[in-house]
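Scroll down for the structure; my scribbles are underneath it.
With one protein chain held back, the other chains of the complex are shown just where they sit.
Letters A, B, C and D name the chains as they come in the text, with residue numbers starting at 1 for each one.
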C-alpha cells in the first residue's frame, strides 16, 4: 500500500464515522468490511485497514467506545 | 509521570513473565511433581520426583480487598516464603513454602490477621462472585454482601472438611453470570421479575435499534417508531426479565427494588471426574433481596448443604447425589416447591423431560 | 350379503371381546402368574400361583401372509391347543398349550411347514416392518424384501440364543417410520436424497397450500403463485428429503430410483430396564437399494451384529454396549465412516454434542 | 391359477430359511387373481427400484371416515388386478388372542372378497386385509360386524389401541392392560371411526416397564405398568441365582438408581429409591416380583419424526391407580383423556400431534389447562437456563400481586 492510499484510507475511515455519527455505530470489524469494499481496486487488505485504525486511535483522531460492544467514534 | 507524554508510548507488553514469580523449588521441580498429600484443609504438600517438597498454605480472601490487605499478605510472604505467593482460581491465597518449619508460625500469623485457614479438600470452597451494587450497573442483588453472609454461616465447612466432596458455590448478580453460576454445586443468581421500562427519549438517542432487538432471547422486542425516529416496543408477556436489552440499550432500565431478588440453582459441576460437566438446575425460583444479611438465601443454601451432607455418599458431588436419589426426593427433603418455572420451556428445554417410565413411586 | 342393504346398519361394535379367545388355563390363572421359565428359544412356560402351567410355543411369520398360512396355523391350534393361539407385538405366532406332551408333536408339525421355531430370549427377534413397494405410495425402498433378506441371513440368531441380549431390528420404508425404527437396536430406514419435483399443475389443483408449507421440517417450502393461483416454490438447499410434503401434496413426488436407498441406525431401545428408552442413532448414512436381496444392507447389519456379539457383555443391549465402549470405537470396529451427516444439526441437535473432556485417546 | 408373469427377481426371495412373503403372495395368488397382478407390479418395482402406487385416494365405508387405506396402481392398464388395491384395517382383539374359528372367518373374507393377503398384524396392531376393491368394502364391513369385528382407525382419528399380553400370560403385569384396552377401545369407537381430531392419536398399554408394546416410542399416550410398594423378594431363590451368576455384576451394579445391595445376609432393596425399571426382576424372575400395589405411569407424546423430529412419551401422571378406576368403568381415565383432547382440539393445528402441541405451547400452560400439578417426576432435571417467565410480582405498596396474564 502506498503512503498515498494509506492517507486516503485513514481519511475515508474518519469520514465514514463522521458521516454516520449518532446514526450508526461502526465496529472496527464493520469498518474493515466497508473499506475492503471501498478500496477493492487498490488491493487494500484487512491488515492494512487494521493498521490504519490503529494509527488513527494511537494518534487520538478516533477513539474506541463501548455500548454492549466496542465501536469507533470521534473524540468528544 | 516522568517517562510518558510526548515520547513514543510503550504498549502491549502483556502480562509479567511468570518465571520471575516462581519459587526456586517450583522452578527446579517444574513438571516433575509426583504426588500430593492434603495435610489439613489449610495446607498440602506436593512431592517431586527429585524428592523436593513444596508446602502450600491456603488462606481465604473476600476478593474485594484493600491495598493494606495485599500488603499484609506480602509481609507474610516476605517473612515465610521468600516473598512468593499465589492466588487460586477461586480467589484464595496460597503461600508456597519449602520449609516445613515455617508452616506453623505462618499459620499463627494468619490467625492473628483473623484470616481463615482452610479451603482444601472436601470443603465449601471460596465463593466465586461478582460486583453487585459495589460496582455494576445491571446488578439485581449485591454480590459481596450475599457472599459474606453465606461464608460467615458456612465458615465451619471452609475450615473443616466435613462434606462428602468439594462444594463449589457461586454468585452472580444478573443473568450475564460473570461467575461459574451456570455450572456450580450451588449457585445464587440475581434476577429481575418485571420487564424493562421504555425510556423512549433515551432509546432513540442512545440505542442502536437492531442490536437492541437482537438482544432479546424471546423476541419480545419489536421495531417501532417514536417521534418519527426508529425505536422499539415491548411484548410484555414474552419478556423473561433477562436484562440483556438494558446491557445494549441504556433506555431500557430493568431494576425494580420491589421485585428484584435471587434464585437458587444446584447440582452443576465443571470437572470431568466420573460424570460429565453439567449445568446447575433451578432449585428455588425466587427469594427476595433482604439485605444486609440475606437470611432467606442463607437458609436455603444451608438447607441444601445439610440435606447433601446427610444424604450423599462419600465422593459424590451435589449433582451426583441428586441424580442418584432423584429430583422428586430432592424437592421433598429440602421442602422447596416444584413449580412450572422449574420445567424448562426455553430453547433446548424439551431435551430435559422424563422420557421414560423410570419413576420412583 | 343377505342381511345388509335397506336395514339399519350395525356400526361401532368394536373389537371382538378377548374373553372369547382365552384358553381356559389362562382364564383361570389370569393375573395369577408367578414366574416363567424360558425352556428354549421356541418355548417357555408360565407358572401360576395356583400351580397351573401354560406353555407357549413361538413361531416366526413373515407377517404378510396368505389366507392359507393362517389356516395352517388354525389347523395346528385345533390339533394341539384347543384352537387357541395368539400373535405377539412383533408378529410372531404363539401357540398356548396346557399339555406338555403336545409340545414336541406341535413343533414337529411346525417344522414340516418349514416355519421357524424360535424368537424367545436373547435372539434377533422378528423384524418389525412396513409396506414398502407392496403397498405404499411413499416407499423409498421395499420392506418385505429387505426383511426377508435380513432374516434369512440372521436365521441362526432367531432360532438360537447366541447374543448378549435381545436384538430388535426394525425396518421402515420412509421417514414416516411406520415401525419402531426410531427406537430399535438396529434399524433400516428407506430414504430419499433428492428434493421433490414440483408438478405445479397438480399442486394448484390438488394441494392445500398452507398445509403443504407447514409440512416442511426445514421451512424449505415457500408460498408462490403459478398461473395466477396460489402455489409453492422450493429452497432446494434447505430440503432434507423427508417426503412429508408429498404426503400432504400429491404434486410433489420425491421418489428417485437413482438416489433412493436406506440408512442404518443403531442403539435405540424402548424398555426401561436399566437404561432409559433411547433413540436409534445414525450409523450408515446411505446404502443404495440393491434388490432383490440387498446384500449391502445385510452386510452392514451383519457387521453391527458381529461386532456387538463379540464386544458386548452379557445383558447389554446394543446401545448400552456402544455407550460403554464409546462411539469412536463403534465406528472404528465396524469400519463405518463418521461424516458430518452423523452430527445432529436439527432442532435439538445441540443437546447431543460432547460437552466434556471425557475422550478416549 | 398359474403364473401370470415371470418374476425372476422376486423368485430370489423365495430362497432362504425364513418364510417367504413371495411364496405367500404366490399362495394367495392361487385363490385371488388380483394377487397375480400384484406380483407383476412388485417385480417391476424391483426392476426399477421404485414403487408403483398412486398417491392416496378417497375410499371408505358409509358413515365411517376411517379404517380403509385407499390404494391405486399407477399402472392400472398393465396390472388391472391392482387398479384398486385398498387395505381394510380391523380392530385386533386385546393381546392379539384368537380362537381358530374366528380367524378362519376373517381369512374367508379376505379370500372371497380381496387378495387373500393379510398382515397379522399392522404396526399399530390392526389386522389388515390387503387388496380390497372399492366395491367390496361394504360387504367386507358387514361381514366383519356380523361376527363381532369392526374397522380400525386411519386419517385424523383415534387408532386401534393395543396392549401387551399382560395379566393373561405375564407375571410382570401391574395392571389389567387387556381389560382397560378393550374398555376404552369400545368407549372411543366414535373417535376412531369418525375423524374429528387434528391428526392421529394412539394408545398403547404395557403391563410393566419392559414395555412390550413399545408404547413409549409409538403411542401418543403410553400407559406403562408400575407399582407403589416393595419388590417381593424370595431370598431363598436369590441365593439360588447367586450360585449361577455374579449378582453384583449382572444385577445390582446395573440398577439405575443403585438402590440394591447384595451381601451374605441377602438382597436388600431401598424401594423408595427404586424407579421400577424392571431390570432386577427380569434377570431373576423366580426370586423377585413387582409389588402388589400395581398401577400405571401415564406418559404422553411419542411419535415418528415428522415434522419436528422423533419423540418419546414423557411422564404426565406418575401413578394411575388402574384397579381403583376400573371399578368405575375407567371414568377418571376417560375424563382425563377428554381434557387432553379438548385442549388439542382448541389449540392444536392441522396435522399436529399432541406431543408437538405441548412443546409448542409450553408444558406449564398445558398442565394448567388440564388441571395437573407440575411434578419433578415429569422432568429428568429442572431447567438449566435462567429465562424464567415469572408471573408473580409485587406492585408498589400492594403486597404480592398477579401479572395481567397470570
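To be clear about the criterion, a contact is a pair of C-beta atoms (placed from the backbone, for glycine too) under 8 Å apart; a residue touches a chain by one contact, two chains touch by 3 or more.
The structure displayed is predicted, hence computed values, not measured ones.
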| item | value |
| --- | --- |
| Partner chains on view for the chain not depicted | A, B, C, D |
| Hidden-chain contact residue, picked from the options C:155, C:226 or C:327 | C:327 |
| Per the touch definition above, residue among C:36, C:193 or C:293 touching the missing chain | C:193 |
| Contact with the hidden chain (one of B:41, B:200, B:215 or B:334) | B:215 |
| Contact set of chain B toward the excluded chain (per top definition) | 1, 3-4, 9-18, 20-22, 26, 30-31, 33-37, 46, 54, 56, 60-71, 73-75, 77-78, 83-89, 91, 93, 96, 114-116, 128, 130, 132-139, 142, 144-145, 147-149, 151-153, 155, 158, 175-180, 182-183, 211, 214-217, 242, 244, 246-248, 250, 253, 255-257, 260, 268, 270-277, 279, 289, 291-293, 314-315, 346-348 |
| Missing-chain contacts mapped onto chain A | 27-29, 32, 50, 53-54, 57-58, 60, 63-70, 73, 76 |
| Hidden partner interface residues of chain D, rising order | 253, 305, 309-310, 384-387 |
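Throughout what follows, only the chains that are shown with their structure count from here on.
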| item | value |
| --- | --- |
| Chain pair with the higher count of C-beta pairs in contact (C-D, A-B) | C-D |
| Mean-CA-position distance for chain D and chain A (Å) | 64 |
| Distance between chain centroids, defined by C-alpha means - chain C, chain D (Å) | 13 |
| Chain B: positions in contact with at least two other chains | 350, 355-358 |
| Junction residues of chain A, two or more chains touched | none |
